[in-house]
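The structure follows.
Only a single protein chain was left out; the remaining protein chains are all shown in position.
Order of writing sets the labels: A and B. Residues in every chain begin at 1.
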Amino acid sequence: MDIFIQQILNGLVLGSIYALIALGYTMVYGIMGLINFAHGEVVMVGGMVTVSVVSALMAAGLGLPPLALILIGLMVAVAACMLLGFTIERVAYRPLRKAQRLAPLITAIGVSIVLQQLAILVWGRNYIPFPPILDHDVIQIFGASITRLQMVIIVLCLAIMGGLLLVVEKTKLGRAMRATSQNPAVAGLMGVNVNTIISATFVIGSALGAIAGLMVATNYEQVHYYMGFMIGLKAFTAAVLGGIGNLAGAVAGGILLGIIESLGAGYIGDLTGGFLGSHYQDIFAFAVLIVVLIFRPSGLLGEKMADRA
Amino acid sequence: MNTMTKQPASAKKVATFVASAIVLAVLPFIVGGTFGNSWVRTLDFALLYVMLALGLNIVVGFAGLLDLGFIAFYAVGAYTFGLLASPHFSLDMPFWITLPLGALFAAMFGVMLGTPVLKLKGDYLAIVTLGFGEIIRIFLNNLNAPVNLTNGPQGINLITPIEVAGFSFGKPHEFFGITFNGVYMYYYLFLALTVLVVIMAWRLQHSRIGRAWVAMREDDIAAAAMGINIRNIKLLAFALGALSGGVAGGLFASFQGFISPESFGLLESIMILAMVVLGGMGNIPGVILGAVVLTVVPEVLRDVIGPLQMATFGKMIIDPENARMLLFGLALVVMMLVRPEGMLPSKRRKAEFEDAKEGV
Partner (left out) sequence: MAEVLLKIDGIVKRFGGLVALSEVGLTINKGEIYGLIGPNGAGKTTLFNVLTGLYMPDEGSFTFNGQNLFRAKPHVVVGAGIARTFQNIRLFKEMTALENVMVGRHIRSKAGALGAVLRDPRTMAEERAIRDKAMELLAYVGITEVAHEFAKNLSYGHQRRLEIARALATEPKLLALDEPAAGMNPRETEELKALMEKIRASGVTVLLIEHDVKLMMGLCDRIAVLDYGKKIAEGVPEVVRRDPKVIEAYLGVAHE
């Protein structure tokens, strides 16, 4: 039972990070019908920049408290990622908006590779440890333990996601975004500047990605040029699981996937009589993805697509 | 146009055919003599990739099914060969069993992958196939315990080279007093098989089956309404593509003598897809060109980037491997922006891309 609660807690931490990244995928997909393959790399850049800034500030010896260090690092990372997201859309996707679907997918893969290679160029191929400023206090809940940091991750993720939902539901920008996702042409006729809205979507999604990058970095206490790939793929799975294009769905899908994954990793050994071990953890996300797409391609919260001739 | 109706071969065609046959026959000697044997090895790889890309082209180019996990079939072919002809299980089966068996297994995996994804299209299909490819790789990486099936990340070593009637392609041979390295032997073997794959792909394209694929790619509802069994024709594309991938995988295993999960990652799948797309999806000469360019150019860059930097800056500013991949990523982006239909597109594809531009 303790293992069960422990895995649920681990799943919640992982899941809220997935959810945050999944929002980036789902927002872009909702508005442009495009899988932004490079979003995982934005997360990676967010993590990398934070670590670099924090390390640099510490080396400068200003004696700032850890929270200030992380906040400054995060602010720089968010700014960098917003710029990055804006640029990616401008350079790689906007010219292809009318092209066949294959073209933007290939460009997205190209952008992904370029960002990874640039990361190698700047930060090298090795794992970079997070500077030793993280708090490791553990809280006990029902016999399971969770660090305070992980609690912060969960709470912060939920707060940010709530904020985003408010923006989309209540503000003028949100209304324009929803209109664009319904029908860009009509939204354009109604005076919505579709280009601005698409840019804004990328920028907001990238900002969330940067925050997620920091969380991944603090949770695993290291960063790496390839860290965005797997987590991006899983977050995409989460978005599909919840119903791609649906914000609440992305959140639900992310948390659910996180829990499925931790429970799966915790119990796969028992389930298969020791044949498969916890290093098969990554398989769960793909298995979930495949099962969802086959049985309910519209996702858990997505609208059922009508069959049309 | 239809090529099945026999036309008298014009003198020009015959001349082109003879000339290209001669060039292909002497190519390894020119390349090997000028740049050394490692470049003949690159040629061998180029031929392997031509086979792989032509296989993927059946799935992506002909049938229009976006597959980002194609390397899985290559892996299935390679591991079938490797496991049945290496000290790992102390087996030494001849290639005429291992190679067809690998192709068969790969085709079965193709159908296995194809069946659940029949209703998926475009990006979704791409992501699911990507997931499938990763699952295969994760299994290859971890199936060394509790029963050692794949030997995990260490891979399979000492795989038997292909041997025909006591003639091993892996060892140097002497003809007319000249010793030929194994890479030369394999060149001719791969060339022969590549020619077969080209003929196969070409004939499929210009057949009843090929027409059904195009019809399905262009409008699957109209195709169904014309009596095409969409499920079967899709699975056939997956199976035939996987079959070619499986053959290439077996050849790869015997040629390298060593395989490990590392050779079958996502990047390889992307590379093969890039060969098809940058070459000219659906057009066999284009795909061949794409495969050759994307095999040879990175090798050239590997040799050029380092010395070039030393000569210009006097030091290494950017690691050649890094630079190579950076250029590859940039090439993907730039190519899609400038010439999305590829270097040598088919007439049909070109028309499709024009439609897309006009927003039809």
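In this text, a residue touches a chain if its C-beta (ideal position, glycine included) is under 8 Å from a C-beta of that chain, and two chains touch if they have at least 3 such contacts.
Just so it is clear, the structure is predicted and the values come from calculations on it, not from any experiment.
Within the whole complex, the absent chain has one touching residue among B:P100, B:G152, B:G210 or B:G265, and that is B:G210.
Of the listed positions B:A225, B:I317 or B:V334, the one in contact with the omitted chain in the full complex is B:A225.
Within the full complex, the residue among B:L24, B:M93, B:M112 or B:M200 touching the omitted chain is B:M200. Listed for chain B, the residues touching the missing chain in the whole complex are 1-2, 4-5, 199-200, 203-204, 207-212, 214-215, 218-219, 221-230, 236, 240, 348-349, 351-352, 355.
Convention: only the chains that are shown with their structure count from here on.
Put simply, the C-alpha centre of chain A and that of chain B have 33 angstrom between them. On chain A, the positions that touch chain B within their shared complex are 34-35, 91-92, 95-96, 98-107, 109-114, 116-118, 120-121, 229, 233, 236-237, 240, 274-277, 279-280, 282-283, 285-287, 289-290, 293-294, 297, 309. On chain B, the positions that touch chain A within their shared complex are 66, 116-117, 119-120, 122-124, 126-128, 130-132, 134-135, 138-139, 142, 145-146, 221, 266, 270, 273-274, 277, 281, 318-319, 322, 325-326, 328-333, 335-337, 340, 352-353, 356-357, 359.
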